[in-house]
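Omission of a single protein chain aside, the complex is shown with its protein chains in their original locations.
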Amino acid sequence: MSGLATIAKRLLEALPTLFGVILVTFMLTRALPGDPAVFYAGPAADAESIAQVRHAMGLDRSLPVQFASYVEGLAAGDWGVSLSTGRDVTEELSRRLPASLELTLLGLLIAIVVAIPLGVLAATRPNSWVDHICRIIVTTGVSMPVFFTGLLLVYVFYYLLGWAPAPLGRLDFMHIAPDRVTGLYLVDSLIAGDVEVFRASLAHIFLPALTLGIFALAPIARMTRAAMLDVLSSDYIRTARASGLATRTVLFTYALRNALLSVLTTLGMVFSFLLGANVLVEKVFSWPGIGSFAIDALVASDYAAVQGFVLAMALLFVTLNLTIDLLYAVIDPRIRAAS
Amino acid sequence: MDRRTFLKNSALIAGAAGSLPLFKFMPAHAAGNRETLIVVTGSGPNSMDIHREGTNRPSYAIAVNLYDRLLSYGTKTLDDGTVSYDYETLVPEVAESWDVADDKMSAVFHLRKTATFWDGKPITAHDVKWSFDRAVTVGGFPTVQMKAGSLEKPEQFEVIDEHTFKINFLRPSKLTLPDLAVPVPIIINSEVAKAHATDDDPWATDYLHRTPAGGGAYKLLRWDPGEQTVYERYDDWQNGEVPALKRVIIREVPSASTRRALIERGDTDISLDLPPKEAADLHASDKINVAGVPIENCVNALGLNVEMAPFDDKRVRQAIAYALPYEKIFDAAAYRRGRMMHGGQSFTPASADWPQPFPYDTDLDKARALLEEAGHGNGFEVPLSINLGLAQWTEPTALLIQESLGKIGIRTPIDKIPGANWRTQALVEKSLAMHLKNFGGWLNYPDYYFFWAYVKGHLFNSMNYSNPTIDTLVDETLHIPVDDPAYVPNIKQMIAIAFEDVPLIPLWQPNLDVAMQKNVQGYEYWFHRQLDCRPLKKV
Partner (left out) sequence: MAAASTFTHARYVLGENPLTVVAFAMFFVLVLLAAFGPWIAPYDPLASDTAIKLMAPSAEHWFGTDHLGRDVLSRVIVATRLDLMIALSAVALAFFGGSVLGSLAGYYGGWTDRVIGRVIDTVMAFPLFVLAMGIVAVLGNSVENIVYATAVINLPFYARVARAEIGVRRESGFAAAAKVAGNGNIGVLARHLYPNILPAMMVQLSLNMGWAILNAAGLSFIGLGVRPPTPEWGIMVAEGAQFIVSGEWWLAVFPGVSLMIAVFCFNMMGDGLRDLIDPRRRT
């Protein structure tokens, strides 16, 4: 089967899921307590002005009619208007999504950089004290609520030590955001050749990304350890060792490379796991991402915004899983040969 | 990409990131720049248009700083040295002078002849009429607020000539002129607005929601909803003294403790939305100035829904008023910021001041006796509802109330209600039996408070309280001037009824606390509780 056909098939398979997500989100938002019309009619509105608002928002129509018009809008690329910010949901999401992605990706990167060596270290000396310490470190990381980790990091590194900048989002007052190419400040500032903005963005993103990274250590380290143990006990490694290759060469050239394949499959899961944890981290660091947007929208019964957020996340997950599958096919020659 | 290069690349990226240290970051001190002010706040505006439906409270600051009104209030210095607006004096803003007709049925406003909007177009009476017509027509909050000042129909507003504007009154009312100086009746550049109006949207709500079109002291430089708002000075502003600050950056920081840390570490000039605890701590340390002014015409209170048994019995309400742990609440929920509202001397009010301490204090024996008398000696169970959005004070208060009422047999499970839901249940459906509420009237008159909170069916009467005497008194008093001989006796009578019937038990009058660096001067307290950036300066 050709690559394109595979992608098309996978996308088709995702359609019912997406429809399910749209339906469930729609029902969930309508079931939220609180009447958005009352909320948006303002602090001193009377019954009449509330009715006006309700009509203007289309909330006086029946649920199936509302759902149909929502789906119709989606098909035409209209995700509705966020009531709390008064802007198109698509505009809000596209403005905020890069912030969340940048944070999550860097968090993931930090986790990978720390967790893979820990996993390898643990696997080379299974059940030694090194293994136990690695295990304690990563399990502690995953056992702390992310908001607690974030608050502690802010307290220590900003408030007490003054090493980190104030938790005020992506950049401080003195820097201007780089021209948008990817929406990721770290990348855009490099494209623009502005080292100072790059440094400032990095300083701002470091603590929130570290918070996420600490949380994500465990699954990656565990998977690395398990995969390494698996590979190290396999016949070809034994053969390689027996044929006198240096331990280092065996470990890094053969074993790690093969173990990374299994790690890659976990990365997809870890990434979606982190996107969820993002919601809380963004709250702690005033990060202008989609997570903090979603919490506010949920509390304000901002239907369109909540629906848009969940839909965007669902789309993201589907794309992500697809990408992982494709990457896997690229990396693993067996799969490539088979297809 | 083949496997080899993929792995090589990821290793490269990993190596690069791993070698970057968590370098010491020096906060770029904006405090060094005297013309730029940095403000942190809990939440930001959701619209640039105060007339739009759904516009939140922080958006009022846009109306204050970016737009002008015909009139403004004067200022006065309070005992502690803080400057406050003065509701007794009106001063010119766009109108340089005004005359009220002898029959008190109309007023003529003379506009400044040289004042212009940001785009250079002169501010004319046509703009004022268009803006006022808009405020009374669009519905929702602006229309209700205009109505409070007896400004109800476009026919009331008349253009005499380019620079003369007339308002015909529906009735003589002491509230009409003050209502022109609240944030709502802003003056919009009607030509810009009309150019963006459509048949569906004759008042250009879509355009003005995103793009302010005014002539206020500040222009909008940048607005990133949920992140920041940046104002830049309008150098040709004629309707007051040109501000000292060239630029104001308002950043949204949801966490109160972060806002506190920012001001303590000198990374911001002003920190808004401070919970009482942070205000008390900062006030105690000497490094930061905290301006704390009790919010006029406002109390944090416990509401009892008189339509729900057993609160239909006055004795039960009084029993609860005697059972509340006022001192503990003032200590642990208000951190003694504000004014106590208990322990008044007599059930006959000595003055027409509002709010004033109610004649109740913690006295559990009296409370038990009253409950016994009402036939509830064994107590009862009733949910105590609080607004999650105000959890900073409602939660500790509710816990202390719960504990204290438990001692006289009243069990009160606490119901936390999210902000959106709160409006519906508390104010519109009025379905909460016992709830903590906070209402403040913009116009500082007791009768205005009673109008909103004690008249049956009115929005802030979440207690469903109904009393014909109060209704008549409010009707008689609302529009008469304060020097009318009937005014003070009427108000005292209303307050006496509120003392006796206690559908609403005031706990304390909260402070508006604003923390600022020592070099920030010119802060003024305003009834709308927003930061007026125009008089501020850094020295």
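We just call them A and B in the order they show up, numbering each chain from 1.
Definition applied: a residue touches a chain if its C-beta (ideal position, glycine included) is under 8 Å from a C-beta of that chain, and two chains touch if they have at least 3 such contacts.
Given the structure is predicted, the values throughout are model-derived calculations rather than measurements.
Visitor: Just name the one of B:E158, B:D281, B:E307 or B:D363 that touches the chain not displayed here.
Guide: Residue touching the chain left out of view: B:D281.
Visitor: For a quick check of understanding: of A:F67, A:F147 or A:Y328, which residue touches the chain that isn't displayed?
Guide: A:F147
Visitor: If the hidden chain were put back, which of A:V53, A:V89, A:A218 or A:A305 would touch it?
Guide: Touching the chain that is not displayed is residue A:A218.
Visitor: Out of B:Q402, B:S431 or B:Q493, point to the residue that touches the absent chain in the complete complex.
Guide: Touches the omitted chain: B:Q402.
Visitor: Mind pulling the subunit B residues that touch the left-out chain?
Guide: 255-258, 260-261, 275, 277-278, 281, 327-328, 331-332, 388, 391, 395-396, 398-400, 402-403, 413-416, 418
Visitor: Please give every residue of subunit A in contact with the chain that is not shown.
Guide: Touching the missing chain: residues 16-18, 20-21, 24-25, 28-29, 31-33, 127, 132, 135-136, 139-140, 142-148, 151-152, 155, 159, 218, 272, 275-277, 279-280, 283, 294-295, 298-299, 306, 309-310, 313-314, 317-318.
We adopt the following convention: only the chains that are shown with their structure count from here on.
Visitor: In whole angstrom, how far does the Cα centroid of subunit A sit from the Cα centroid of subunit B?
Guide: Averaging C-alpha atoms per chain gives centres 37 Å apart.
Visitor: In their shared complex, at which residues does subunit A touch subunit B?
Guide: 32-36, 38-50, 52-53, 56, 83-87, 92, 95-96, 106, 109-110, 112-113, 154, 157-159, 162-169, 172-175, 199-200, 202-203, 206, 257, 260, 283-284, 286, 288, 292-293, 296, 299-301, 327, 330-333
Visitor: Give the list of subunit B residues in touch with subunit A in this complex.
Guide: 1-3, 6-7, 13-14, 17-18, 20, 22-25, 27-28, 30, 36, 38, 40, 46-47, 52-57, 139-141, 143-145, 209-210, 224-227, 249, 251-255, 258, 261-262, 265, 267, 388-389, 417-424, 427-428, 459
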